[in-house]
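Remarks on the structure that follows.
Excluded from the complex is one protein chain; the other protein chains are retained at their positions.
The letters A and B name the chains in turn, as written, and every chain counts its residues from 1.
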Amino acid sequence: MKSKVITILWPLAFGIALILAWQFGLFHKVLDLKPFQLPVPSEIASTLAANLPKALKDCGVTISGALVGMIIGSLMGFMIAAIATFFPKWGYGGMIVVTALNAVPIVALSPIMNLWFSTGMEQKIAVVTVVCMAAMAINGYSGLNNINPYSIDLMHSVAASEWTIFKKLRFPNSLPYIFTASKINIASSIIAAIISEYFAASTSGLGFGIKDNLRKAEMAMGWSYIVVASLAGVILYCVILLVERDALKWHASQK
Amino acid sequence: MNAPEIQIKNVSMVYPVNNGQDIVALTDVNLDIQEGEFISLLGPSGCGKTTLLRIIADLNQPTAGSVAIRGQSPRDIRMQRKYGIVFQNPVLYDWRTVRRNICMPMEIMGIPKKERTARINRVLELVGLQDFGDKYPFELSGGMQQRVGIARALALDPEFLFMDEPFSALDEFTREKLNEDLLSIWSKAKKTVIFVTHNIPESVFLSDRVVVLSPHPGRISAIVDINLPRPRENSIRETPEFYEYVTKIRRSFEGV
Partner (left out) sequence: MSVAIGKREQRIVAIVWVIGIIVVWELASFLLKYVIQDPMASAKLPYPHIVAMTFVENWKILLEAGLVTFSRAAIGFALGSSVGILLAVLMSLSKTMERIAFPYLIVSQMIPVLGLAPIIFNIVRDMNVSRIMIAAYITFFPVAVNMLSGLKSVEQEKKDLLFSIASSKFKVYQKLMLPFSMSYLFTGLKIAAPMAVTASILVDMLGSKSGIGVKILYSLYSNSSNIFWASVLTSAFMGIISFYVVVFAERLCLPWQKATPRKEGVRA
């Protein structure tokens, strides 16, 4: 019990110290910044409070695009992993290609998607989909294939079909990997959605909000958007953690 | 009789477990070991052999009782770097070749380079790996890896040698050969050896005394003196006396 309290207290104390240091100008002094360049927390909070409905609406636009893209991308990614698993020889080569694609800078995708899709939402979803697909494909493939060879031999010894092996062995084995990929994708989908809004024709969303407010030199408003985006990310991350804890009771990492 | 070299007094060990059902690994173990003696700790797995060895080596602290080595604490002995230990697994460092694995403890102890090289050559020959010095662990079989672990402990030329089932991963042929080699090393250097095993013939072949442990809770159930003549060679395994000892110890388990 005591250790649990400490686990929460230490980081909390650190966080409060950080915010206080920021509020009372320590960062400004160290980094030689003017208050208008880096607004203090109280100013960000009051700006956010005053513009809460608009911030939430913009946040909703970005997060919904990010989530839809993430779901489509994850499904597609897992399907790629599954297909590659059923056709091991050619699938392995395909996975090398996917690994290479994973290294492609996502920002380069935004302008291309702007050519292909007309509305801001479609563009956003398209960018997020591609970004999430690779991580899920790579992790899913590892999960479906990093299997103790003996368990596969055991399956073969009872003449199980490839489909049965997939259902009973490969898929459960891949669950922890799927969650790892989902945790990666939560962060990258929000970032991808925001970046796509920088370049797309949209006039709503966190990315647009940040860009627009900075153009108008409304720093505090820009920062409150960032706070909202980070909070949304943390909340979604926690949701994934909770689902994971429920779904993976059997797994060693949960003990 | 001299004061015992290692004196184990009323040692108990309880591992706390989260669900409240603490595991009693050892209860009230008493044992005196003489200088230069070859002692085997014998018993089925889970009876606390490793735990006892680790307590003597100061790697675990007993929950009750004490261990004295030459009148000092195990910690003092460890700080003076007086013992060498061989674990159940080879415990090799993947990024170092065989030679550099053997070298590692000597580096830390600050033994000069020339001396290190000489010792490495000697122990490599002893364990029959002279042609594998520059290989990485992943290039060796399990048995070869284990021999590197043994060579590493021998290279320190320690006063005490603690070995935890060092040969259990080896095939019968290699095991018997290494048994013989170990005895010849021991008879030359007269180290005090504590040797953990679950193999009855092995314990009889090697030891002056076999300490039989039994599980749940772990305790000493018998101590058998092995009065076979030394030096022993593998042919001794075929003698009726050897067979008698093996049978006697096996019977002592059936009684449990």
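The rule is simple: a residue touches a chain if its C-beta (ideal position, glycine included) is under 8 Å from a C-beta of that chain, and two chains touch if they have at least 3 such contacts.
Remember, predicted model here, so these are calculated numbers, not experimental data.
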Task: Among A:V61, A:A82 or A:L206, residue touching the chain not depicted - done: A:L206
Task: Where the missing chain touches chain A, by residue - done: 6-7, 10-11, 14-15, 31, 33, 37-38, 88-90, 92-94, 96-97, 99-100, 102-108, 111-112, 115-116, 135, 138-139, 142, 146, 149, 152, 156, 162, 177, 180, 183-184, 186-187, 190-191, 194-195, 198-199, 206-207, 210-211, 214, 219, 222-223, 226, 229-230, 233-234, 237
TODO: Quickly run down the residues of chain B that touch the omitted chain.
DONE: 54, 57-59, 78-81, 83-85, 87, 89, 91, 93-96, 104-105, 107-109, 136-139, 156
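Operating definition for what follows: only the chains that are shown with their structure count from here on.
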TODO: Please compute the C-alpha centroid of chain A, do the same for chain B, then give the distance between them in whole Å.
DONE: 52
